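For this view, one protein chain was removed and the others were kept in their places.
Showing chain A:
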């Protein structure tokens, strides 16, 4: 019997490997915060000395991830970029990139927090306060909200007028002290510091003042409209503002 079925009486090591893998996965979730800090420090150091760029492909919670909901996104530069401000305003306006650069710039340094979990600590953003652009357009008294559209042709976002007028909401031109590149939503993106990063629409091309909040792209797909980091989407840890 034993000769014929060498496995019949063997040790159930397969089950142990299976359960051990599950346990390791659970332990990994529990131990992730310190592990992640250690790995980020180590990989950050290794990336500085890595001429191949392969370390850039490793999972790194400290990096940005490229998100686009469109199939392809046109490229805009100082010559072709325009930002229109319209809707319930007395003075509809179109800004060129140079016109935005000529306005007073504000620099904020906060953590970028994606709703799915990844975060980029202490990221500087620089640009024009949205409140300044709204004031210049003379918002009508019936206005309640602001809708944002993007030159990827698909993405939309929205804020209430009160949210849009906060001092930590920017029409951002620079990130990490560099001009915003295409993959980060350049040349101009929205930056809503106190909210999850899906509110910070990339490739911003339109600001429309409206009489009610219209849900944005991901909000039609289930995410919270008021996306405060710390008070929405099931989160209860420290807010970013």
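Basically, a residue touches a chain if its C-beta (ideal position, glycine included) is under 8 Å from a C-beta of that chain, and two chains touch if they have at least 3 such contacts; residues count from 1.
Everything below uses one rule, namely that contacts and distances are computed from a predicted model.
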item: Missing subunit (named according to UniProt) among the choices "Sarcosine oxidase subunit alpha family protein", "Formate dehydrogenase subunit gamma", "(2Fe-2S)-binding protein" or "Proteasome accessory factor PafA2"; value: "Formate dehydrogenase subunit gamma"
item: Chain A residues that touch the omitted chain in the full complex; value: 4-22, 24-26, 28-30, 32-33, 35-36, 57-59, 61, 65-73, 113, 115-119, 183, 217, 221, 223, 229, 233-237
